[in-house]
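Below is a structure I'd like to ask you about.
Missing here: one protein chain of the complex. Every other protein chain is in place.
Note that the chains take the letters A and B in the order they are written out, and that residue 1 is the start of every chain.
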């Protein structure tokens, strides 16, 4: 999420009542969770396991619960609870949901775009030309929809990231300030749900087609001309390159990459990154031919064991 | 379901034209299917396999298709079709759906609660304070939503139990008269569906968070601070204790218990009760480490068989 303008480190420190260390003259212009930071961004880290990753990232300002040494050119905000303080900044800079009316007056929709009855669209949404939004679709604030896009009935675009921190008293939610960006010629099936980025954007690349009941998690980036059959579930922070085909009910775990042109057969479960231009099957997923061989071998095991026993 | 007041057994018998046996002075104050009966309740049984269970339950009145001996302090209603007669009582006492208007005039919603455009809420629903109901959410009559609850777009709360009896001519539906009760600080994802209890309540415990496309069946009781990832499907009459984590696309069969703190990995299928504080994987589910060992062994089977053949 971009801040409305650049802020000096001291002003951020005052908002969250944090002590500063490092370069106080750094100017800060964005808020981003670690998986998608750019220079100028404020990020946060509250677990020693991730200190190095965040300290060495592109982030210019880091909210941290340690008196770590500040890398050159950055500024640290020392906090007893970086998660809480990052949420404080989001709450301060991010305008809250505006969707009480059916279509918010700030929504811009292009020529020849059809918005059917029963659609609800939040503030600052932009929809391109020649797109069709079927009844019951809900588009949360700030999302951007391209040209010649079709969104079928009751799909939800831009619901919050499912991102929680466990506290002794229960789960604490990281506030979402990101968007969904949908490219030209995309088709979204009925009752699909596309979560917005927690601080950055969930992106659906040009020409990608999704059947009904597909779920896409926060900050996931999907390439061009992908094809997802019904009931595919994709977690957050996933990268899916161009021309990937996922058949029905495939599940994709978070924080991994599926290479260009990969094909994944129905009901497969993907726990780690996959190379492109191969066909996969199984839960957990494997090369489809190897998996088929394995299934055949298991089927013939009783006779193999029999033979071995009688040797 | 509670009756509007207590009724003498004879009055119930007249409504369903049943013969009475046992204690005619019993007063009856509720209707409940056998999995959740309390003293004062009328229940029903139509299969000899379940006679003992229902006759020995807490139910005070039992509609039964047998001249069974009546346990002390109870009353039996002898019927040639207990399922039909239980439905007759539900139809008599339960007021039918009232949701024609967007928000029924009997709905009570607390201070600082935001109900977005396009929400439809049935009669007698109660919503607490500081809750947010996003567009397109449908809440069926009589449901109760707590404080600081978030329900994302197009979720459905309180749809009918999926509970049918097979007859020669087709399926006969047990009428739903139960509710959904959602505790404080619960978050329900976009397009989730929570069925109401068939006669009792489906309960979501305080602080539990669900991602998009989660389904919860009738009369299921979920504890506090559970976390369900996208596309989890939970059947009816399930008990999930506190702090359970179910990852994406997990399926849970009916009438079982998942113990406190259990973690179930993605795409697992749960056919029977699970002990708490363990991690599980697979369909059907097993201890995750054992399942992983098994998967590794299967992978190396060809070389094991090779070795054995050449001994």
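Just so it is clear, a contact is a pair of C-beta atoms (placed from the backbone, for glycine too) under 8 Å apart; a residue touches a chain by one contact, two chains touch by 3 or more.
Here the structure is a predicted model, which is why all the values come from computation and not from measurement.
A.B. asks: So one chain is hidden, and I want to know which residue out of A:41, A:211 or A:241 touches that hidden chain in the complete assembly.
C.D. replies: Considering all chains, including the one not shown, the answer is A:211.
A.B. asks: Looking at the full complex, which residue from B:33, B:46, B:85 or B:195 touches the chain that isn't shown here?
C.D. replies: Touches the omitted chain: B:195.
A.B. asks: Looking at the whole complex, which of A:83, A:134 or A:280 touches the chain that is not displayed?
C.D. replies: With A:83, A:134 or A:280 as choices, the missing chain is touched by A:134.
A.B. asks: Can you say which of B:38, B:81 or B:294 touches the chain missing from this structure?
C.D. replies: B:294
A.B. asks: Using the document's contact rule, name the residues of subunit A that touch the chain not shown here.
C.D. replies: 114, 116-118, 132, 134-136, 150, 152-154, 185, 187, 189-191, 206-207, 209, 211-213, 224-225, 227, 229-231, 248-249, 266-267, 283, 295, 298-299, 301-302, 305, 308-309
A.B. asks: What residue numbers in subunit B mark contact with the hidden partner chain?
C.D. replies: Answer for subunit B: residues 97, 99-102, 118, 120, 136, 138, 140, 154, 156, 159-160, 162, 164, 170-171, 173, 191, 193, 195, 213, 215, 217, 231, 233, 235, 249, 251, 253, 267, 269, 271, 283-284, 294, 297-298, 301, 304, 308, 311 touch the chain left out.
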